[in-house]
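One chain of protein is taken out of this complex; the other chains stay put.
Naming follows writing order (A and B), and every chain is counted from residue 1.
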Amino acid sequence: MSAALLEARSVSRVFPMRAGPVTALSDVSLRVDLGEYIGIVGPSGCGKSTLLHVLGCVDVPTSGAVLFRDREVGRLSDAERSGLRLREIGFVFQRFFLLPMLTAWENVELPQAEAGAGRGERRERTRELLEYVGLAGRADHRPSELSGGEMQRVAIARALANRPRLLLADEPTGELDQATGDQIVELFDRLHLDGTAVVVVTHDTSVARRAARLLEMRDGRIVRDSRQ
Amino acid sequence: MRSIFRVAWLSSVRQPGRTGLGILGVVAVGALLFDMLLLSRGLVLSFRDLLDRIGFDVRVLATDATPLTGPPLERATATAAAIAALPEVEAVLPIRVRDAELAADRTARLQFIGADPQAKPMWTLVDGRDLVDARATDAPLLVNRNLAASARLSIGSTLLLRGVCGEDRDATPPVTFLVTGIAEFPFDDRSATTAAGRLGDLRRLCGDRDEDRADMLLVRSSPRAGSDAAAERIRALLPELHTVTNDEIVLRFSHVEFSYFEQISFVLATVTLFFGFLLITVLLTVSVNQRLGEIAALRAIGLSRLRVMVGVLCESVLVVGAGGVLAIPVGGVLSLWLDGILRALPGIPLSVSFFVFEPHTLVTYAWLLAVAAMGAAIYPMRIVGALPIAATLRREVVS
Partner (left out) sequence: MRTLCLKLVPLVAFLIAVGCTLAVQAAPDDAPSLLISRQLATTRQLRIGDLVRLSRDPAAARGRLFRVDGIYEPTPDPMRFAQQRFEARLHLPDLLALSGDGSPGDGADTIDAINVALADPRGAARFARDLSGRVPGAIAQAIDTPDARTSTFVVIERFHFAIAIVSVTGSAVFLLALMVMLVDERRETVGILRLIGFAEHRILLQVVVEGAIITIAGAVFGLLFAVMTESAFNRFFEWRYDTPLVFVRITAGVAAQSMLLALPLGIAASLIASWTFLRRGLMALVRR
């Protein structure tokens, strides 16, 4: 088995629109290794988020294949893909998408319950994660009582709930100010050091510069792949 | 499962106004649905209970006409004796019912029931003495409260009655009766004026012209044999007569006289159920549409399609369940009101109710609401189940 955690092979994604098909991704090949830290940059509409969705098994490519630990994702059932996202992949969104009626604690606990973790295990893991992101004292607060940065940190804790090997972040600092965004990026650095593979899509170059490897996209293609 | 319900509960209370209105709506339709279920069999149950309480479970008539509307039985005494001799029969009571009028006021009509006072009577004595306790020389009379009030009668009063027995009313001489008691007659409606006396006195009321006739024979079967066996033996003995058990009477009434209420309860139950289903469907659909981003994110972080669909179903069950439970006492109060309205129908015995509770009504009610809750959740579950995750996330970011 190779060290590749995730591999995209000649992946294309075409969206049929009323005005004509739109090619969001065109023949993209990419490999993410265990513990790698990748930043993806590019102008708006270049296909960054689409690539992230395809890598995260949230979307299915029109052609090509995505392999997660040598398993082709396209051949999996919807339930199997859900299981993959639940246990192996963590997702962080630009708009946080926390459940507003649950507390920070309950939001982090939710995926663990879904994965079948026992109550004691969940309690331990949730406390650990909230401490990790520096929000142990805000566990009982609802998202409406948290700042943007705090909400994003809760979202990151939720994404890490089931110890995923890969964390995907789509514009994680898009709704945050610079200082708060830096805090988030520092978290990603820690995660990377702790062995989690991280792929961050961002238009913020300061965020992208923290990644060990930078991919530049334009018009649905990877035009530059460098390691920093 | 507990966490699914908990999230569903929290989603519901997140919009308390909307959820509260949804529950209120279910209370309104649930109350009406509950009442229509009570109405669908209420009259039949109440009528059967009334027949059973009288204490006779088989009736013998001359024809299959509705009791008291057909021709009388001839040779009633001999027929009653023959039936009473059957081992399946415990008692037989000939009944004759005629109209009578007060001699002092010919517009004041009453119904006169003639029966053998030795047999268990089909009335309930509330004051005074029953016919069986009267002296042989008296013409004892039991009157109901309406008659006592309208004719200003009390126990010990005398009353002059003239029978309305044939075509020539003026020919029958009036008869003096002695009021010995006040009674309640099970088939009285709220305006009925009823009296009961001995069969012989009723014949005198009609100038002895009645001979040996009865409008019907009330039969009580022996507990060992039961009404069906007794009816079969009577039919075999007297095939030219019409023998019917209480069950058969109730069945006939439910197919004919009471059928209107069954029909209307069915129609209204269907309409209210559909209404409730529509309300919850709209509520849930709008609620889901407002949370698509959240739902897409939950799917993205790994919650399965089934999990989020079951969550929507749970929301439906919660709203319909809460409304359904609250609707029962509301429906109970509503049924009292509606029952009061319907019992004003002329000819409806006072002791009959239109809305009668039986335990399996609750089962039917719960089952119907469960079906409505599940049906209402189908469309929003479909939305959630078919949600394109990536497209929804993209749309949320753009919006």
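The working rule: contacts are C-beta pairs under 8 Å (C-beta built on N, C-alpha and C of every residue); 3 or more make two chains touch, one makes a residue touch a chain.
Note that the coordinates shown come from a computational prediction; the quantities given were computed from them, not determined experimentally.
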Missing chain: touched chains present in the view: B
Identified contact with the non-displayed chain, of B:L50, B:L268 or B:L292: B:L268
Answer key for B:V13, B:A65 or B:L160 versus the chain not shown reads B:A65
Selected from B:T77, B:T158 or B:S259 as touching the chain missing from the view: B:S259
Those residues of subunit B that touch the unshown chain are 15, 17-18, 21-22, 24-25, 28-29, 31-32, 62-63, 65, 69-71, 74, 106, 166-171, 240-241, 256-257, 259-260, 263, 267-268, 271-272, 275, 278-279, 282-283, 286-287, 290, 334, 337-338, 341-342, 344-347
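The definition used in the following text is that only the chains that are shown with their structure count from here on.
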Computed distance of Cα centres, subunit B from subunit A, in Å: 66
Looking at the complex, which residues from subunit A come into contact with subunit B? 49-50, 53, 56, 58-59, 78-79, 82-87, 89-91, 93-95, 97, 99-102, 110-111, 113-115, 158-159, 162, 170-171
Note which residues of subunit B are touching subunit A in the complex, please. 3, 7, 10-11, 13-14, 293-294, 296-307, 389-390, 393-394, 396-397
